[in-house]
Each structure stands twice: as structure tokens, then as C-alpha cells.
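Right, chain A next:
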Amino acid sequence: MALLLKGGRVVDPAVGLDRVCDIVIDGDRIAEIGDDLTLAKGTTIECAEKIVMPGLVDVHVHLREPGYEYKEDIASGTRAAAHGGFTAVACMPNTNPVCDEGSAVRFIVERAAERGKVRVHPIGALTVGLKGQALAEMGDMLAAGAVAFSDDGEGVQNTGMMRLIMDYAKQFDAVVVAHSEDEALVGKGVVNEGVVSTRLGMAGWPAAAEDIMIMRDIRLAELTGCRLHVAHISTAGSVELVRQAKAKGLRVTAEVTPHHLFLDEEAVTNAYDTNVKMNPPLRSAADREALVEGLLDGTIDCIATDHAPHAPHEKALEFELAPFGSTGLETALPLVITNLIATNRAAWADVARWMAINPRAALKLPEVRLEVGGVADLTVIDPEAKVDVTAEFFQSKSANSAFLRATLLGKATEVFVGGRIALRNGKVVD
Partner candidate 1 sequence: MLSNRHIIEMSDLTPDDIMLILDTAESFKEVNERRIKKLPTLRGRTVVNLFLEPSTRTRTSFELAAKRLSADGINFSASTSATVKGESLVDTAETLSAMACDLVIIRHKYAGAPRMLADHMDAHIINGGDGMHQHPTQALLDLFTMREKLGRLEGLTVGIVGDISHSRVAGSLIPALRMVGARPIVVAPPTLLPARPDVLGAEVATSLDDVLPELDVAYMLRIQMERAEGMPFPSVREYANLFGMNSARLAKMPPHAIVMHPGPMNRGVEISSHVADSPRSVVLDQVNAGVAVRMAAMYLLLGGDASGTAA
Partner candidate 2 sequence: MEYRTKATVMDAEAISRAVTRIAHEILEANKGAGNIALVGIVTRGAVLAEVLAEKIREIEGAEVPVGTLDISFYRDDLAIRLSPEVHRTDIPFDVEDKDVVLVDDVLFTGRTIRSAMDAIMDYGRPCSVQLAVLVDRGHRELPIRADYVGKNVPSSRKERVKVYFEQTDGRDSVEILERADGGDE
């Protein structure tokens, strides 16, 4: 079925496009881009006053299936992704059982094909069971469809093991997504070590626990020649380390979450709200500013949400007992628009780079370019739409968002995945 996207401002820096024009989609490809286009037969979608971009992708998402379907599953998680404006997600392996072999990857690929609303790219584990002790079958997982590897949630503690992993991954030129956390320094910490940990009487862990591991991983990447992607960067120190690594020409990329960009440790108040308990924790105001600077100057390549759904009974526990994490798929784009576009700190082309072009490049996903013959993965954004973040707003099974009760500006209204309409007028298409 043909589709005509009429009158939107089409933005794709990869092909040098930023103007109002029309796009025709035929089947799963872009058929035509031009002015005053018409369709003999098909559906016209009005995009006046809206932004049309290459489909957004979130490369750090926890879909929780298999094993934790009560929090989220591939069906609900991809609904949430579509609602948030994404055409694809990459999902982390800390499921139950862990995704550490080909059959587990195949399960996700097949499940997604049958129930997913958007594309799902599995990230396999670095080590068996995420235990950090034995290499997982990267070759087999890649053959089954894995796109990268990570021990997200744990972080590989043993330096020798991380070196072995990077050496092994190098043969596939696979990307190692590092969750950088020195557990010995973290101890029993539940918040950033500093003002808030002192005031609220809880154990904290210092920024150094992340900086030290990132420094280690960058040196190992240099030693082995492996591609390194730093997950959820959160400190000023880490940003500087990535900046230096890039200056040296190393193949290091980094992602940052919206909650680290737009919140700091003062969000953890004496209300002890567990929705702001995350790993890495919300850091100081200075760290936050450094993250925003790092994103704006290109040190940080992309935005990824670390979408971490948890059930209400799990988050309604004492702060120190509650699991870490906040959902993020459905608030990421509104947060970026509200905090960076509406304040004129960034342009739409930047958003396309952070949320569509660079994440694909970082994880070696196939490019999506708005050109004739390109795959029809597109996101249409209404920059003026108001978003009230309430439990009812979410398509996700879980509502543990750090941004509950916020009012945001801007959201996706249409999402096309290979020419199929996944989101229409802001509603997921069933």
C-alpha cells in the first residue's frame, strides 16, 4: 500500500536534507521525495507543521522477555517503543534465562517477528550467565541475529576477563557495550556518593567507580583493537575520558540516558521516591552539565534510554531494597524536545543524529537514510503536542518513570517500520 507523507519538514543530515517536502512510500521502501507529490492510489498522511526524520532507534532497552514478563515483554515493550517514536530497539540480555547463546537470540528474533511493533535487535551476553567467568558463544549468537554484546547490569569486574572478551570479539569486529562499574567501590551504594547520600543517610558510590572502569575499558579497547560502546555514561570524568579516546582516534562511542541529561542527584529527596533510584545513579549538577556539553559537542554519540520496567510491588519497597531503573521509551523524545529543542540549545538535525543516525552507527546496524530506495523506517514528530506523564499515558506494562507528573512538549505522532504504520495520530496501530 502506498503512503504519501505530505508537507512535513524532512530532516536527515546523512543526506543533507532539511526542508519542507513530500515523501512517497511504496511497500517497504521510499519511492519518491519531492514537492507537490500526489498519489494515484494510497493513503495521504498530513505532516504540515511536523518534523519527519529517519526512524529513531533506542539501543539500550530491557524488554524483560523471557523470564520477567510481568514487568514487560516483547509485545508491550515494542508498543511502548512505537508510542515513543522508535522504529527499532536493541534489547539487553539480562533476561531469565540470560541471552547467552544462539537459541536464546533466535527466540527473541522469532518472538519479535510475530508480536513486535518495531524492529528488535538482540544484544547477546559477553559471558555465560552474565557471571563474568566464561566467554559466551558470540559467533553463534551473531549468526542467530545478535547485533552486539554486553554484560549490562553487571559489568565485567575481572580485567583479564575483559581483555579476553575484547580479543575474542575483535575477530567479528563486534561491538562490546560496556556497563562500567567497579563493584568494590560501589559496595552497598544505592545513590551517588556526596551531598544526597550524606543528607538522606544512605550508602552512596562515587563517580570514580565509573571513571576507573571506563578508563580500564578504553585502554583495553586500545590494546585489543576492539570496538567499545560505553553504556549510560553518567560522570564528567567519563565524558573527558571518551573525549580523549576519540581524539586519539580510538573506536569508542558513548550513549547517555535522558534521565542523566535532565536530572541530578537533588531529584532524590526525603520523599525517598524509588523511581529516581537508578544505576548509574543520578549524579551531581556538574556531572549533568558535563553530559549535556558532551552531547552537544559530539563526545557523546547518542541518546539511549536504558528503559528498565519494574512492577509496582517491586518499586514500592524501601529505597535501599527497590530495584534500580526507570522506564524511558515513551518519555525520551518529549524530554529531548522540551529541554533541548524548545530551549534552542539544539536543532532537529542534532536530534536525528543522536536518536537515529549515530546509534545505528555505534552498533553497526544497517543505515536508515531518507533517500529514494531507502528502507521506509520513519518517525513523524509534532513539536507542539503536550504530553502529561501519568500512569495512564504509558503503553508499557510498567509505570516506574522518573518523570511521572511532568508535563512535556512534543512527541511522535506517526511511526513507519518498513512501510508498515506502527503509530498513527499518536496511537499504536494494532
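Basis for inclusion: all candidates are chains of the complex that A comes from, given by their letters.
Here is the rule we use: a residue touches a chain if its C-beta (ideal position, glycine included) is under 8 Å from a C-beta of that chain, and two chains touch if they have at least 3 such contacts; residues count from 1.
Computed from a predicted model, the values in this text were never measured in an experiment.
When you check 1 or 2 against chain A in this complex, the one that touches it is 1.
Those residues of chain A that touch candidate 1 in the shared complex are 187-188, 193-195, 197-204, 206, 270-272, 313, 316-321.
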